[in-house]
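The complex appears here without one of its protein chains, the remainder shown in place.
And now, chain A:
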Amino acid sequence: MATRIQFENNCEIGVFSKLTNAYCLVAIGGSENFYSAFESELSDVIPVVKTSIGGTRIIGRLCVGNKNGLLLPHTTTDQELQHLRNCLPDQVVVQRIDERLSALGNCIACNDHVALTHPDLDKATEELIADVLGVEVFRQTIAGNILVGSYCAFTNRGGLVHPHTSIEDLDELSTLLQVPLVAGTVNRGSEVIAAGMTVNDWTAFCGSDTTATELSVIESVFKLREGQPAAIVDDMRKSLIDSYV
């Protein structure tokens, strides 16, 4: 089920955290509230790790990972790399890659089976992604935006994309990823989905600005709500999305 939280009075949760099915990375903040929110939900199931990447707190947008591995940019220091390797379970492969586009979280969106990448990504990086994360890689754009990692968030059960994605694009992506997709917003109309929320197969965290309608859309598309009849979801879709561009 979805929780609403803030990082130091900022609603962009997806920037300061990274949530997967095997681990959770959290930025080092001024107060412990952010970390406690994740810890209370997740700590008995998966490790919640406080970290920085290259000395910065924007870890959600710099790294990308799933239950098989974690990819880090070349700006990651050796000490941070070692810290992550020590804290994460052994099945998770931690790898630092040399890539011109160093904000991997903005360029790559992935779940445990499929990854969407920035069309300008290096061939070598694409192979590394396929190898470390164990996924099939597709070069795609979302609603004309090349930063696929920021404008969509998807898991093994569902996905949320940029609100201005056309129906054809939505269907195409849905068949590629093999998950149901919905075009929606987060944090009171913010189009940058992945920056506003983090999600895995059983929980989601959104910014505190997220409206109840947005939250219910999220809960339904990612199947976080147990045993809700589908009819309600369809009704909601009509009320939420007024036009397809």
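In the analysis below, a residue touches a chain if its C-beta (ideal position, glycine included) is under 8 Å from a C-beta of that chain, and two chains touch if they have at least 3 such contacts; residues count from 1.
Just so it is clear, contacts and distances are computed from a predicted model.
Colleague: From the list "TRASH domain-containing protein", "Auxin-responsive protein", "Histidine--tRNA ligase, cytoplasmic" or "Myotubularin related protein 10", give the UniProt name belonging to the chain omitted from this structure.
Modeller: "TRASH domain-containing protein"
Colleague: If I consider the whole complex, including the chain that's not displayed, which of A:T56, A:Q82, A:Q178 or A:T213 touches that chain?
Modeller: A:Q82
Colleague: Tell me which of A:D44, A:D90 or A:E168 is the one touching the absent chain.
Modeller: A:D90
Colleague: Please output the residues of chain A touching the missing chain, sorted low to high.
Modeller: Touching the chain left out of view, chain A contributes residues 77-78, 81-82, 85-86, 90, 93-98, 100, 102.
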